[in-house]
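What follows is a single structure, and I will ask about it in a moment.
A single protein chain has been omitted; all remaining protein chains appear in their positions.
Moving on to chain A:
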């Protein structure tokens, strides 16, 4: 797992999590939104704002929020910042509506994360 060169330099471009998510492309993640909706899918891409594109998306069924599942069945854009293409279950999620992302624990080098964080923190 490598981080982008921009991260390793003095710290003018501080995009640690962008690099981390780029390394996670292809893995299964669960994105929990600020409106409590949880969406599971394969990470397709991410950008510097941590906008997320998922493939093979499905709603993590929480019976607490059945009305949220219904919203997910509507086509295209709606106000919560999630756009779903139902024909292939692809999904774009605006970074600012994300509360958590549950990550796969395997295959993550936490030491690398620690080192990258220390370097990034120093640049600030």
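General observations
Everything below uses one rule, namely that a residue touches a chain if its C-beta (ideal position, glycine included) is under 8 Å from a C-beta of that chain, and two chains touch if they have at least 3 such contacts; residues count from 1.
Definition applied: contacts and distances are computed from a predicted model.
You can't see one chain of this complex, but its UniProt record names it "Sm-like protein LSM3A", from the set "Sm-like protein LSM3A", "cysteine desulfurase", "Vacuolar protein sorting-associated protein 29" or "Ribosome production factor 1". In the full complex, the hidden chain is touched by chain A at residues 14, 16-17, 20-21, 34, 50, 95-96, 98-105, 108, 110, 113-114, 116-118, 120-122, 124.
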